[in-house]
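Handing you a structure now.
Only a single protein chain was left out; the remaining protein chains are all shown in position.
Each chain gets a letter, A, B and C, in the order it is written, and its residues are counted from 1.
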Amino acid sequence: MRPLGLRNIFRYLAVFVVAVSLNFMLPRLMPGNPLALLAGVDVGLMTPAERAEVIEAVGLDAPLIQQFIDYWWSVLRLDLGFSFRSERQISEMIMERLPWTLLITVGSLAVSAVVGIVLGGFSAWRRGKKSDLSLLTGMISLQSLPSFWLGMLLISVFSVQLGWFPSFGAVTPASDFEGWGHIGDIAKHAILPIVTLTVLSIPGVYLTMRYAMLEVLGSDFIRTARAKGASEARVLFGHVARNAIAPVVTFLAIRFAFAFGGSVIIETVFSYPGLGRLIFEAVSGRDYPVMQATFLVFTVAVLVANLVADLLYPILDPRMRVR
Amino acid sequence: LTLVAAACSSESDPTTTTVTGGDPTTTLAGDPTTTTAATPAEPVVVRAAITGDEDTINPYTYISGFPGWNLLMMQYDTLMQLDADGVPQPWLADTISANGDLTEYTLTIVDNASWHDGTPLTVDDVKFSLDYFIEKATGRFSRDLRGVVAIAVSGDNGIVISLAAPNPAFDLVALADIPIIPRHIWEGIDDPGERAFDISTNVGSGPFMMTEYESDQFYRFVSNPDYFRGVPAVDELVVIVFADDAGALAAIRSGEVDVSFERVSPEQIALLDAQDPLDISQGPEFTTQMINFDASKAPFSDVVVRQAMSLAIDSQDIVDTVYLGAATVGSPGWVHPGKPAYNPAVEATFDPAAANALLEGAGYIDTDGDGIREFGGEPMSFDMITNSSDSLRLRIAELTAAMLGDVGIEITVVSVETATWEEAVWPGFDINNGRNYDIAVWGWSAPVQANTIRIADLVNSDPGIGFLNLTGFSNAEVDAISSQLLTEADPATSQQLIGDLQVLLADQVPFVLLAYPDGAYVYNSEVYADWEFIAGQGIVSKVSLLPASARP
Amino acid sequence: MKLLNRKRTKKRSPKVANRLGMLGGGMVLFLVVMAIGAPWFAPYDPTERVGLPFQPPSAAHLLGTNDVGQDLLSELIYGARVSLTVGIVAALVALVLGTSVGVLAGYYPKRLGRFLMQGVDVILILPFLPLLIILAAYLGRSLLNTIVVIGVLIWAGPSRIIRSQVLSLRSREYVLASRTMGAPDRWAIMRHVLPRTALLATGTFVRAVSTAILLEAALSFLGLGDPLQKSWGSILFWAQSRGAFLTPAWKWWVLPPGIMIMVASLGFALVAFAMEERINPRL
Partner (left out) sequence: MRFDTPGREIRAVNGIDVNVGAGEVFALVGESGSGKSVSMLSVMGLVPTPPAVVTGSILFDGLELVGLGRSKMNAIRGGEIGMVFQDPMSSLNPVHRIGRQIAEVLHLHQKISRRDAMDQAGELLDKVGIPNAGGRLKDYPHEFSGGMRQRVMIAIALACGPRLLIADEPTTALDVTVQRQIVTLVQQLQADLGMAVIWITHDLGVVAEIADRVAVMYGGRIVETGNAADLYRTATHPYTSGLLHSIPRTDTIRTEWLPEIPGTPVQLVDDLLSCPFHSRCPMGDDSCVASLPTLEASGREGQFSACVHHASILDGGDLWPSLDREVTAAVEHGDELLVSIEGLKVHFPVERGGRARRKAVVLAVDGVDLELRRGRTLGIVGESGCGKSTLGRALVGLVEATDGRVLIKGEPLDTSSGPHRRTVQMIFQDPFSSMNPGMRVGDVVAEPMRVHNIGSADERSERVAKLLGQVGIPAEAATRHPHEFSGGQRQRIAIARALAANPEVIVCDEPVSALDVSVQAQIVNLLHETQLETGVSLIFIAHDLAVVRHISHEVAVMYLGQVVERAPRDDIYETPLHPYTKALLAAVPVPDPSSSIALAPPLEGDLPDPSDPPTGCRFHTRCPVAVIGLCDEIIPELRVVDTDRWVACHLVEASTDQSFLAGEGDIRGDLGLLAEQGG
């Protein structure tokens, strides 16, 4: 599909530049005054001098172009600045949040990759049969589930009604779990968000796998494999699956990007302390620096996912290799 | 419409429904041995929910007035402490006296208080704290001390604070608000604006010490066994940060937390109360919900229009429908009916027929028959701007829009980001910047109302005095009375002035006050039940966590 | 000199896809009827307070009432209007943008096409939901803004699909033939390329409707839509903000709008699926 050439590197650079610039412009174009976040709820009781001081302290008084240059400079230095709201180092906040988002996105991706590939393969193998069709219909239906609604239902049923899983957070707050207990605790908290994300990811993987398999199944070299006397299983696993995996991997990268972005909704529903919640809070609180930094992290994560797919592609498909 | 929700029953007792344990008069402060020996049982651990992180809780880094300040005060003490009725009582200062014209306050400091690190708390710390806040501005605390001209230590534990002008509310605004900080820790810190403070600098004198903090996750407070008012009734307080109310609510229902420091929204009150072992503590608070309009421009500059709007809006309906009864109907004179300064002669009236008559009489007539009145050729169609993140406000907007529509004023509800909404109503948080709205749903937090004489802030047309006059309201008579009120030292005169002003405001309608929502808090009574509802403040205070004997 | 060994491609009628498409079409039809006939089907005016707040289902209110006493069933029925409008109009925006860009980029693959696709790539790679949220927050809450934001963000995918078809159409011999006749590009695009992409474009359009409906619901739910518009997403927003999903009310307040969203999105998705199968049978 696309060997990693200079063109792609340009593409990544272009995306990066656009994202960073967008990142800078968007929050500033938004109406609203960030002052409230700097001084807390009592901003109305501050004198104008106090306000000016605060604005100056965070550099909001500089000309826009200066702010833009400063912004680029700090991005390049990986200095994401301080949050208006909590006055903390943003990189620190992000590093705190990132693992949680990664946990649920990667976790759900892993599960959905396995389940999706297996089901997709099964469906392609049984193409046109009843089991294929019901799976296919089921998957298209799953795709139409609103994610937040699914999350709400899961909380209603499994947390509130049944009390099996906690309904919020990533760990039991202030608990003293050690070792396995701690891991178990994390797992218990991650299960519902992961289930939600997984349910939403599976259909895509499934459909991609199924289509890729069908495409491969119809190709000439499969007939060659059969003509060699290869058994059905060998044809499926040795030839079809191996060829179908490249598009699936690409899809997984895209899906990762999507799930990562989708964490905004899931983490809001589950009060999960990840990046998605951070950006949502930052957007509603007009916390410019956090918003910018988080969006940037999202972009970089998506870029990395795509890059990984680009790098994996030639490994999976030798036609893409550089001679 | 007569909608009365189940929770209305609690209205019969407007102050509090919480059982306050023991008899407050029996035990005196300063006897730490009385409660400890008797209970060797399980440590009491209370897990509390808040929404939104408050950062490291010290006087320079906490974030919100509520519950941030309240959490701050778990670790620190004020010179005075509000009692259940919201009246300041002696605390770190055991005597407080003021001179006749209320410009000089003399205090003596208790001698048994000490810092968490064991250092005794002295009058020097008090003076240091006040000086420090004046010098190193924090916003809230330095503002509290705005009128202070001199602070002098007198004797071993006496301190005299002199004010430039009379300030009848100094005890409430400053003495019960400012945390006393340890001199030996803070004197070395030049720039508190730097984020130099972490848990290690959080040395206070309060009943709790913060021992652990995970950003956006939780705070852990452990009790201070050497607390000068007695050993706290709760051994450990874990404050858990939630993304939103719904998460907090889910957690309390599932037993994952024991109390929520967030107000329970009205629809949940009956539901939660019905669930065992959850209980609700409910009482009046001083937050307000109101309709603002730009009274500086037509047609709102016409008092008739404002009066008509006030008559057209059924505040009782809003209390019943939106708050399901868990609110007090707004007084058109601004002052909460639970306050001593309240003038009972002022009452909200709902009379759309009268409103229509007023408008007709003043020439606001629907000439083209589309159901919308015109003024100066323009239809009376306005945007009502509201804050989208507050669903109750959205509903209020929806309801009032319909009510105003019934008297021929067409309202389109526009819901926007909090920041956009603030920017429109209060650009740059400075009324000198003017206003960019027609009508808005607005509300003030409790402190604005806490001190009744500060009504001038809201209605005086001089921006220096009425710096919260967001509606651009101006009336000479109101200006005169409100200015006088600010410096009036005589309580009786002051009371009279406030009473008159309320009548005046009810007639002039600088804004339409809809309701004072009640505070309602849910807690798990099996874990800890002794919550104290402080009028206007709710249950989130250290008082709730102290044994009855140690409470003010 | 490959001999075109063409298996004269028979139009295989994808029976199953057709059946699924019919099912989807049925769902869509149901919703359209519901949207158009809302005033007749709905027992009450959804903006009118017709009962006590927070009522469980009763004979008078089959799905109970919401937090201010509006009839939930009526809200649900009227919700079809907003959801379908947003879905269809946003998809139309995406269709127009996506088709124009796709056709131009496909027909002029060199400089213009490369430039356009570079832009599409950038849009595709930007984190979608965060961007959507930021944009929605920036533009403010109104139905129009919701439509614009969704439309502007979802056209890139379809434009890519359309471009690749145009690329292949462009080198189809009948397009070449018209060029050798001296037909201007406009001619080739309008007569040969656009009509041939119509089916594909319709397919991606229908899929875009499905996506847009889901996105509208998500935005409304997050409070970034107009909460006073009676859309399914905003019903859920109210359910969430008034804690309904933690109470028994989730059965009548949370479940039905979610199901409606799913039905709407699924209906269009099935139709799109059937159309895609028709273009490129894979069953």
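As a convention for this text, a residue touches a chain if its C-beta (ideal position, glycine included) is under 8 Å from a C-beta of that chain, and two chains touch if they have at least 3 such contacts.
Here the structure is a predicted model, which is why all the values come from computation and not from measurement.
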{"item": "Among the chains presented, those that the missing one touches", "value": "A, C"}
{"item": "Options C:179, C:251 or C:278, residue touching the unrepresented chain", "value": "C:179"}
{"item": "Residue among A:21, A:66, A:161 or A:231 touching the omitted chain", "value": "A:231"}
{"item": "Interface residues of chain C (partner: the chain not displayed)", "value": "1-6, 8, 10-13, 15, 172-174, 176-184, 187, 191-192, 195-196"}
{"item": "Residue ranges of chain A at the interface with the undisplayed chain", "value": "3-7, 219-221, 223-232, 234, 238-239, 242-243, 246, 316-319, 321-323"}
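Definition applied: only the chains that are shown with their structure count from here on.
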{"item": "Rounded Å distance, chain A centre to chain C centre (Cα mean)", "value": "22"}
{"item": "Chain centre separation in whole Å, for chain B relative to chain A (CA means)", "value": "40"}
{"item": "Residues of chain B whose C-beta touches two or more other chains", "value": "250, 253, 389, 416-417, 420"}
{"item": "Per-residue multi-chain contacts in chain C, two or more chains", "value": "137, 140, 240, 245-246"}
{"item": "Touch list for chain A against partner chain C, complex", "value": "11, 14-15, 18-19, 22, 26-27, 29-31, 127-128, 133, 136-137, 140-141, 143-150, 152-153, 155-156, 160, 211, 214-215, 257-258, 260-262, 264-265, 268, 276, 279-280, 283-284, 291, 294-295, 298-299, 301-303, 306"}
{"item": "Chain C to chain A touching residues, read off their complex", "value": "16, 20, 118, 121-122, 125-131, 133-135, 137-138, 140, 210, 214, 217-218, 221-222, 233, 236, 239-240, 245-246, 250, 254-255, 257-258, 261-263, 265-266, 269-270, 273, 282-283"}
{"item": "Chain C partner contacts - residues on chain B that touch it in the complex", "value": "1, 3, 5, 245-246, 249-250, 253, 265, 267-268, 271, 321-322, 324, 388-389, 391, 394-395, 397-399, 402, 413-417, 420"}
